[in-house]
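One chain of protein is taken out of this complex; the other chains stay put.
Entry: subunit A
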């Protein structure tokens, strides 16, 4: 496992430096060079979503059996209002991170990228946040995005910018 993580570390650093397709991944690296099984990531909110303009931190822990077992990836608690994220714990519901759907062909960078895509494409049918899921399912995107912004601004109705009616 150690050798694969070391390879991923090198490869990821190279990709993040050179590949504009991953420019929304602002950081992805081990917490310290000595401990390769704990990583940290920072991603940018996807454009044309309520998350745009905000940055989100993720904690990653890698099991001894990685890549046979999936990594454990979690947002920082109380930072991400999203129908597939448990707001209080930061837990993410994404099937590729599930042991049943994980494949060892995936790596940490592509997992983080999938989470970024999840931000832009909520899956209201397997929700961890019922309120946001209901708003999204009824296609009330205006209310959905407003509620997301409300949370993102620390619960206060700060400056929200223009609210889009359609998606």
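In this text, a residue touches a chain if its C-beta (ideal position, glycine included) is under 8 Å from a C-beta of that chain, and two chains touch if they have at least 3 such contacts; residues count from 1.
By definition in this document, contacts and distances are computed from a predicted model.
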Protein name as given in UniProt for the chain not displayed, "Trimeric GatFAB AmidoTransferase(AdT) complex subunit", "Anaphase-promoting complex subunit 11", "Protein preY, mitochondrial" or "Alpha-1,3-glucosyltransferase": "Anaphase-promoting complex subunit 11"
Contacting the left-out chain in the complete assembly, out of A:67, A:90 or A:122: A:67
Per the touch definition above, residue among A:47, A:77 or A:104 touching the missing chain: A:104
Positions on subunit A where the hidden chain makes contact: 1-4, 7-8, 67-69, 99-100, 102-105
